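Every protein chain except one is present and positioned as in the full complex.
Here the chain labels run A, B, C and D in written order, and each chain numbers its own residues starting at 1.
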Amino acid sequence: MSIDTLGPLLPAVPFVAALLGLLLPQRSRTVAAVLGIGGAAGALLIAIDLALRVDEPYSTSVELVRFGNLPVMFGVLIDQPTLLVALAVGVVALAVQVYSVAYLADDDRYAPYAAQVSLFTAAMLLVVVSGDLIVLLVGWEVMGICSYLLIGHDRRLPEAPKAAVKAFIVTRVGDVGFLLGIVVLGVNAGSFQIADVVGSPLSTTEGTVAALLLLAGVAGKSAQFPLHTWLPDAMAGPTPISALIHAATMVAAGIYVVARLYPVFSASPVPLAVLGVMAAITMLLGALAATAQDDIKRVLAWSTVSQLAYMVGALAVGAPGVALFHLLTHAAFKALLFLAAGSVIHAVGSNLMSTMGGLRRGMPVTFWSTTIGLGALIGLPPLAGFWSKDAILAAASEETGWVAVLVFVSGVVTVLVTAWYATRLWLRTFFGEPRSDAARHPHEPPGAMAWPVALLAVPSALLGFAAFSGGFETRLGVHDLVHLDASILVPLVVLTVGVLAAWLVWRRDTAADPARVLGPLRPVFANAFYIDNVQDALVVQPVRALARSVRRVDESIVDGAVEGTGDGTLRLGEAVAGVHRAGLSRAATAVLAGALLIGLAAVALGGVQ
Amino acid sequence: MILVAVLAIPAVFAVVVALLGDRIGRIVGTAAATLTFLTSLLLAVRDDPDPLPVGGRAIQPWQELNVPWVPGLDLRFHLGVDGISYPLVVLTTLLTLLCCVYTLWMVPDAGRGRLLTALLLVIEVGIVGTFLALDLVLFFVFFEVVLLPMYAVIAVWGGEGRRHAARKFVLYTLFGSVLLLVGVFTIVAATGTADIIRLTATSGAGMSRTTQLVAFVLLAVAFAVKSPLWPLHTWLPDAHTEAPTVGSVILAGVLLKMGTYGLIRVAVGVTPDGAARVAPVLGVLAVAAILVGSLVCLAQTALKRLIAYSSVGHMGFVLLGIATLSAVGIQAALIGNIAHGLITGLLFFLAGAIKDRAHTGDLTRLGGLRETAPTLAGILGFAAIASLGLPGLAGFWGEAFAVVASFQRGGPLWTVLAVAAAIGGAVTAAYFLRLLRKVTHGPAAPSVASMPRLSPAEFVSWAPLIVLTLVVGLLPALVLGMAFDPVWSLTYDGSLVWFSR
Amino acid sequence: MVQSVDHAALLPTYLAAGTALLVLLVDLAIARRAAVLTVAVLGAAATGVAAVVIGRGVDRSTFCTAAGCSYVADDTGALLAVLFAGLTLVVLLLSVPALRSLPAGEYCFLLACAMTGGVALGFSRDLITLIVSLETLTLPLYILVGLRRRSIGSAEGAVTFFVISVVATAVTLLGAAFLYALTGSVHFGGLRAALADNAALRDIPLTAAAVVLVLVGLAFKVAAVPFHAWAPAAYDGAPVPVAAYLSTASKLGGVVAILYVAVDALRPWLDVAGPALAALAVLTMTVGNLVALRQRRMVRLLAWSSVAQAGYILAPLGAFALAGGRTDEALSLAVAATIAYTVFYVVMELGAFGAVIALRPGDADGGEIADYRGTARTHPWVAGAFVLALVGLAGLPPGLAGLFAKVVVVRSLLGGQAGWLAIVVALNAVVGLAYYVRVAATLFGPTTETEKRVRVPWAVAAALGAATAVALVVGFAPQLVLDAAALSQLGR
Amino acid sequence: MHPVIPYVTAALLFGLGVYGVLRRRNAVLLLMSVELMLNAVNLVLVTADASVVGAHATGQVFALFVIVIAAAEVGVGLALVLQLYRLHRNIAVDTVALDDGSLDDEPVGVG
Partner (left out) sequence: MTTADVLLFGLGAVAVGAGLLVVTTKHVVRAGLWLVVTLGATAGLYLVLTAELVAWVQVLLYVGAVVVLLLFAVMLTRAPIGVSYDLDRPGWPALLVGAGSGLGLGALLVDAYRWSTVDLPATGSAERLGTEIFRSWVLPFEVLSVLLLAALVGAIIVSRPDIGERR
């Protein structure tokens, strides 16, 4: 098959799988599983095939529709980074699909779930390959709705529906900006084709405005401050979904789009500065919030927020390739961590670390996989995360300007905090005495769950070495990914400090939570600096109040005017009818008085003429 | 020939159905609706497959019929179909057919299903006639035809407060159409012709600037009431809340489109100069409609009322598109029309199904639908998601490109309007998700405890809407391809604003 | 000198008067309801046919003096004669149930007398003949209104009608007398010439007063506000067929009188009369509609609605009289619109009253609106005709006749550049629909008790069917009416 | 002869008739007032015949017709008044109701 048709097939295969899956009756688990896994596997195979065959960027397009002078093209724009991300998506999606078969073994709504995961995959792949911003937006939003559906999947969790709505609305708020940004770019270029948009000159103001608008969408999707609040709540979804959302799809989309449209952002300093500040804040915020969580998935969720900020930081310092590198490694180790956490939860029956402990003996595979994942997360050499994080810090240190300094400093501090909370998670989960009955008798999950975890450990551990391959660097469009010089010592030292600090605190009382040393800051971190509450008070409640008052105004004033006109007419009718409820003589008076008045008026008028 | 058939079949059968027995009447009515639908598809056949291009603002109907009717009133029986009207005609015949099919099995409590079917056919005549008319006076006549049958549908088969709602509907919309009458004859008096083709080609030559302005304002108010545009919308929630399911479907699905279609074909077509001068006001009101509609929905507790108010918001996008007077905007309006017809039609079908089963439309008393009726909940989810303008489904194109058009228009006002409209889009998402959370999620409420399975009538009448929502979403060119040339020419090669400057 | 009289031209009038006399004789000789009715119906039909024949021939004039002719049998007159004869015929048929308790011979005789007045009115071309004809049309109606002799309402209605009518006649007569005193002429042609040529008259305010007095007195006939208050009482008190006649034939007479006087005789002074006519039109339609909103009794509602309709009828003339360029073309448009609207209106009003009669048992009065609840189930066809008539009066499809009637008026208003008046008409149409639709909805309401189905007499059914059929025909082919209205020589 | 004298007389008579019509409750007195008005009309017509140059006797003819009309109307009118009296035992015109058919039981509201 020619690569021209393969490109569009990339999202099409899982899309068809999703469509068929949605039409299935709920009971047909097997077919659903085949469709789900088949869709993801098909996409992965196509991605591999393309990766092997495509050397030069290429694009195809057909006109989807034409609005006035603005055509919307359906087409793909495929280059090397595209395929790397597509591969990552394929791998994670396949892992998630396989894992889900077992994880949702006793869920009677598995069929729609699998189809929705397929749709999610298709949407992400559409974002990845699309050559047209409008079509990209299609994928972008479909992903949002899929995240909504999947987060709200769990019927037992009372907070699930709310979290799902929150995830969609918060990202949708950002998408207002994203849409407007696309509109600015498209109207300016007279086309929504990415190639045209990137190639057509923008005035500085327009460019800045467009970039900032797009950033709002990116912040929403990639969970950057201040639109990050949906992500931890999204943990209400089934664990594989968390893996999917946090690893390769959804959150990655924002980073990917910035990288794809990088010329728009780099054209003026303002967007980059905003990116930098956003990254610095989010990085620390996420990491600090992760220190005080008891829910294992929330720890991972906040770590995602923080890690995404690294990628944003890389973008801010002019290194989109590096950002994609971290995206890939993060996809691997975060998928691993979530799936592993899923195994733990599966075994313990709870999300809370206070009910775990000492699990390493009962679940060795999970333990070792998690250890690799956490090592990659904190940047332990030579695991994957080390290389990519190091590349980001190096890129920041090489760049000049306050933004770069800010990114670098916050990056290093975050390494410390990350090391601390990762260690805490590791120790609290797998060491010490079991703190609940379930934790005393842990068991490894079934193969369908264990294998994806184990397999994902491979890239988590080794993907970093890809940085040594020149081909990989070319594909990401960067040089010198590897910086084996003295500057790597700074993060390594900081890392060690973090790990040791956590270990020392833990060792004093292995049953207690190391987070206790945070003292009064603990609730602040646990509640992520109360940003949720602030948002609720500043945005949600006012909007609700506004809605209520608008409804009141609409019903009592706007409609009141209408009803009032009706009633008024009737009352007037009543009044006029009242005048007629009189004797015959009033009629005579009316005739003669009327004649007199009209006569007088006519005489007066006639006199004028 | 086909033009006449599309009107004559439902008209004749409406009478026949009213005279037949109840069950056979409904069957014959459905057959007639099917026939009409199939005939309307044939309208795509072009009399002159390869017409010579005509410059300027030309309407080039694919099929045309032009015979005098009442010369004394400048009234000619002048029908024609082109890319602007064709999709709406087909949508009308399709929705009527689906409603007839639905009535085949599900007759509202008041009974007399054959009369309901007959009235649906009469309404179809009026709506299709409005879309096909190429004579101003004829347009007005068809515009009026719909009024009383719709009143009857609400007043006879409606809910608790049906009489009040029906009266409000009929009086309010009559208020609009009498202004239309005045507007039409303002134009006819000034230009001496009621031929829409000629008036459009000359951009209403013969009218002074003031006359154009006055005429446009009259027409715009008339169409704004029908559409409805905030703040002339308040008949709509009442009518929708009380109307029977099929009534709501027709009302939202196609009746409102008479307003927006009229605005495009008549108001903008015949009085472009007036339109260009009033457009900013129209744009501001359209955005106000979007924001007010969506905010009210956010605080709304009744299911059908919420969907009704969502119509106000959606039609706001359509009207915003028209107000930009650009090819982009008007195309967006056209596809917005179709999408809203499909999606809101489906939503009202669903609301009706839920209300029939749960015996309440109160959001606070519903909940957990996906536990007891997963299919229904799934379709409701689909419809809600489509309605909130999810890209890839039909609703997206109209809304996104209304924003595009508004932005493209340029200038601070239109930019602000574009931003506000986009924000309105976000609020739309918020209230639809709130709706889903209240209705489908959570533990099953007592009201939804026993939900009968979906009947074949429901499947048959919903499936086309679901499929079309998806298909139009993926292939918007299905609707817009044929509309491109007419809109391009109507907007004088892209934008009337440039033309009027 | 013996003047030659063109008896052919007088044929319709002769036939009408002859019908009256024959009815009286037949009543004396046979004294059977059927015989009397047959004679009256045949007489009315013959009058109509004669009018058609006369109308198709050349215009004939007779009773001519140097000042002009008193009697001209032209298209306009023939059209009106046909209308009067037709209306009388239909009302006679509608009277069949009512005649069970009314004196049939006298009833038919009086109706035939009224018809004679109407026919003569259409042909008359001077003030004396016009006023005498109009009185002949009206006076029998006082009695007919009071003919339910056991009913206080009937007596009250008759007295009200009578008193107001006499006062209005006095006003008209005074105006006519002044006009004669000022111009020395009573013929329309003479008056017009004198008013146009004699510049001195322009400077005398008395002329304006005279013009207004004549028109105001005639406005009583069409029940224009403020000369309308008799109408509800008289309509409701009268036997229902008589109310039908009052609201159709009698109103037609008033319209004709106003048209003739305003357009033919007082043409040069229309600008003085214009504001008055426009104000009357606005007041009439508004007050009529508003009060109709609050009516409980069916016939009163129809009475008030017919008041409102009179406003629409007067509007084109008022608009013409007001508008800037008073061209002959605009005037003939306004006249045609007035006549056309009147014809449409008369047809639908007859349908409405016909349905009321068909739905009421025997010779009962109109009753309350609530009494009609559920008649759609018991009498679907009659209810259908009723609804058609009502929505026609409201001016909406499927009452296409009414729709076109409104269109005609609005068109002529906008053609006469009286946009504001068009808006007033339009808004009034909305108010009007509110009560028409209330009545129509009542028909479909649930019945409170299991009502016995009233059998509809065949005569009533035939009359109602004819009225409905005509309404449908002119609804789909309004050009027929427009052509007929355009035949009018008035204002040319 | 100064025509203004009979003309003003007629005007005053008409005014008196108007006053009487509006003032009198008794229907018979009301009719008398109407006669005053019609009488005034006749006076105008007859005076016009005398004062208009070259007039025929049209005014007098008109006046005769008016007298006949007045007589006919008085005849019918009195018959109606008597009928009212028979049913009502009263001929005060202001007890003759004009419009008592209004809705008053239904609450004001568009519905």
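Quick note on the criterion: contacts are C-beta pairs under 8 Å (C-beta built on N, C-alpha and C of every residue); 3 or more make two chains touch, one makes a residue touch a chain.
This is a predicted model, so every value here is computed, not measured.
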| item | value |
| --- | --- |
| Chains in view that touch the one left out, judged over the entire complex | A, C, D |
| Candidates C:G105, C:G190, C:G254 or C:G374 - the one touching the absent chain | C:G105 |
| Residues of subunit C (touch criterion as defined above) contacting the omitted chain | 1, 3, 5, 10, 13, 17, 20, 24, 63, 65, 70-71, 100-107, 109-110, 113-114, 116-117, 120, 124, 128-129, 132-133, 135-136, 139-140, 142-143, 146-147, 149-150, 158, 182, 204-206, 209 |
| Touching residues on subunit D - with respect to the absent chain | 1-9, 11-29, 31-33, 35-36, 39, 42-43, 46-47, 49-51, 53, 56-58, 60-61, 63-65, 67-76, 78-83, 85-86, 91-92, 94 |
| Missing-chain contacts mapped onto subunit A | 585, 589, 592-593, 595-596, 599-600, 603 |
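Methods note: only the chains that are shown with their structure count from here on.
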| item | value |
| --- | --- |
| Length of the line joining the C-alpha centres of subunit C and subunit D, rounded to whole Å | 23 |
| Distance between the centres, which are taken as Cα means, of subunit D and subunit A, whole angstrom | 91 |
| Euclidean distance of C-alpha centroids - subunit A vs subunit B, Å | 36 |
| Numbers and ranges of subunit A residues touching at least 2 other chains | 563, 566, 570, 574, 577, 580, 584, 586-588, 592 |
| Shared interface positions of subunit C, touching two or more other chains | 156, 159-160, 163, 167, 229-230, 232-233, 291, 294-295, 434 |
| Residues of subunit B touching subunit C in the complex | 69-74, 122, 126, 137, 140-141, 144-145, 147-148, 151-152, 155-156, 163, 166-167, 170-171, 174-175, 178-179, 181-182, 185-186, 188-189, 214 |
| Subunit B partner contacts - residues on subunit A that touch it in the complex | 22, 26, 63-70, 72, 109, 112, 134, 137-142, 145, 148-149, 152, 155, 158, 160-162, 164-165, 168-169, 172-173, 175-176, 179-180, 183-184, 186-187, 543-544, 546-548, 550-551, 554, 558-559, 562-563, 566 |
| Partner subunit C, residues of subunit D touching it in the complex | 7, 14, 17, 21, 27, 30-31, 34, 37-38, 40-41, 44-45, 47-48, 51-55, 58-59, 61-62, 65-66, 69, 72-73, 76-77, 79-81, 83-84, 86-88, 93, 96-99, 101-105, 110 |
